[in-house]
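Here the structure comes first, spelled out in structure tokens, and everything after it is commentary.
Only a single protein chain was left out; the remaining protein chains are all shown in position.
As written, the chains take the letters A and B, and residue 1 is the first residue of each chain.
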Amino acid sequence: MSLLQVSGLDVVLGGKPLVRGLSFAIGEGELLGLIGPNGAGKSTVVKAIAQLLDHGGEIRFRGRPLSAMPARERASCLAYLSQEDPVQWPISVRDLVGLGRHPYRGSWWRGAGGPRKGDLEAIESAMRLTDVWRLRERRVTQLSGGERARARLARVLAVEAPLILADEPVAALDPRHQLQVMRLLRSACQSGRGVLVVLHDLTLASRFCDRLVMMDRGELIATGTPSEVLTAENLARTYGVRAVMGEHDGQGYVVPWETSEPMRS
Amino acid sequence: MPQFRFRSLMLVLLVTLLGLSLISLCFGEAPLSLGEVIAGLLGTGTDEQSLIVRQIRLPRVVLAWLVGFSLGASGAALQGLLRNPLAEPGLLGISASAGLGAVVALYFGLTAASLWALPGAAMTFALLATGVLYALTQAGSTNLTLILAGIALTSLAGALTSLALNLAPNPGGVQDMVLWLLGSIADRSFDDVRLCLPFVIAGLGLLLMTGPSLDVLALGEGEARTLGVDLGRLRGLVILGSALSVGATVAVSGTIGFVGLVVPHLLRRFVDYRPGRLLLPSALGGAVLILAADIAVRLLDTPRELMLGVVTALIGAPFFLVLVLRSRRDML
Partner (left out) sequence: MKRSFIILRVLCAFAVLIPISAPVAADSTDLPKVVSTNLCADLLLLRIAAPEQILSVSTQAQDPRVSSVAEAALAYPPNRGGVEDLLYLKPDMALVYTGWTGRRHAELLAGRGTEIVAMPYPTTWTDTLKATREMAARIGCAEAGEARILDAEARMRVLRERIQPYRVLYLRPSGGTAGSGTYVDDLLRLLGLRNVAAEAGFAGWGRFPLERLVTAPPDLFLLGYFDRSGPGAASAYGRHPLLRRMLERIPSVSVPVKDWGCGGLELVDAAERIVAQIESLPVQPSLIGQAHP
């Protein structure tokens, strides 16, 4: 049984269909890349899986429909990293990561108490994995873009959920931090977790993902291994680009080189 | 370590609050010594002393606590919910709307049916105002539109209050208008305390329940929801809690501004900027500020006693300006 099974997903927002009949699955230990041009509906798919949007079709986690699951239980099954970075208050990195333990918190009156022992371990290991342990007393607002992205990823890892949904976690990061974050997601899969990651960088998608789902205008275009999906024809069809493709050390790279047709509006 | 800091912060606030309460009990027209005040409080002094301390000065102190708790906790909760350091019951027009409700109940004879109509009307109007503001933020408004909406609500409620006072069967005077627009806790009795106490307790209870969820909301609404935060319930708790506590206290004290803005802002750094952690210290801090302002009102040698809202505005308005300038810089 796959970890997550999405079948016939439909999302309509304000009378406009954003996603139509999308189906795919994520297995345990699998890093799945979701790619497609701007406006393809990638973020919408992620939000629908996270139950942040009303949707048609079925989304099953280990065979159970996610929408029927109590919010609290669902919170420990999937962890969501949103695209925007809206942390409002200058809380410390430690507190930020600690928020990932919210699903395991007791009743509200225990809120004043500190995190429990198991929580502390999860928080520390998440921070060490993402290399933000030394930043733990710093304020989130004082971090650089790369540091903040890693801290937010640590928050997601601290949930210790079997499924991670990451919406463009490497956008706005420099190449070094992009590689670092992708390696982290890769290693997160090794413990049997499944990761769905939305990406724009096709080389990162090709190098790190086990499988890719390519979509355009709300519909599935192709799914399969990176080499199956990232074909010249698919790239021209969905992105409207011609790319330089090749292999280095046994891993594929894709560098968009020029537009293959006049830009769509 | 953070736990220790939190506890020492609470201890400092509590000691300050009790100290100021005692000071407040010692100030008044009748020259009573500290010993006489304590004797009056315990009922071991003369009749005159215990009348003055227990029935004139003590209700005033208790009311300062309640008003401060309500404004401080609501300010912190609204800031957490709206993710906006400028949110505050006074600025957003919640207090002014509650004042309008109180005026309508008082001057149009609703209180003749039941005295509870007074806090009831105030809370209803506060609830309406909070609901409108929330609907606005849901429609995707920015800090700016939220504050502007608050200003509009405040002046509308203020204008309607004046109108109501003029149209009422028993016309109120300029002084009544000043009371509802600027607030005061002078000459209050335990009758007034009783009238708002149950609602303040209920409202504070609801607000304090939101702590952990408000912390998580720092991540943004989407991530907070995937962490199991029931956003609808959270909104309901904050809106209802603020409306109950602020509405009920405004019904007996008039509108007192800026407390909910200044107090959370001053205390935020001591709770590591966690919005949920801020609730309890803010409530205590609000009471400290109201008590201090109320003592100042009596100490300042003005020909007539100043309104409490005048003093809080004198402290709060410059604060607000600095905050606006700073948040503008952050947003640009």
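Simple rule for what comes next: a residue touches a chain if its C-beta (ideal position, glycine included) is under 8 Å from a C-beta of that chain, and two chains touch if they have at least 3 such contacts.
Remember, predicted model here, so these are calculated numbers, not experimental data.
Engineer: Who does the absent chain touch among those shown?
Structural biologist: Per the touch rule above, the missing chain touches B.
Engineer: Check each of B:M10, B:L115 or B:L136 against the chain that is not shown and name the one that touches it.
Structural biologist: With B:M10, B:L115 or B:L136 as choices, the missing chain is touched by B:L115.
Engineer: Touch as defined at the start, partner being the missing chain; which of B:Y107, B:F125, B:F199 or B:F270 qualifies?
Structural biologist: B:Y107
Engineer: Which residue among B:E88, B:D192 or B:E223 touches the omitted chain?
Structural biologist: The one listed residue touching the chain not shown is B:D192.
Engineer: Touching the absent chain in the whole complex: find that residue among B:M10, B:I56 or B:L266.
Structural biologist: Per the contact definition at the top, the residue touching the missing chain is B:I56.
Engineer: Given the full complex, what residues of chain B touch the hidden partner chain?
Structural biologist: Listed in rising order, the touching residues are 28-30, 48, 51-52, 55-57, 103, 105-107, 109, 111-112, 115, 118, 166, 168-176, 179, 184, 186-192, 252, 303-305.
Simple rule for what comes next: only the chains that are shown with their structure count from here on.
Engineer: Measure off the straight-line distance from the CA centroid of chain A to the CA centroid of chain B, and report it in whole Å.
Structural biologist: Each chain's C-alpha centroid was found; their separation is 43 Å.
Engineer: Which residues of chain B touch chain A in the complex?
Structural biologist: 2-3, 6, 83, 209, 211-212, 215-216, 218-220, 222-223, 225-230, 268, 272-277, 280
Engineer: Where on chain A does chain B make contact in their complex?
Structural biologist: My answer: residues 47, 50-52, 71-72, 74-76, 78-82, 84, 86-92, 95-96, 99-100, 102-103, 105, 108, 111-114, 139, 155, 159.
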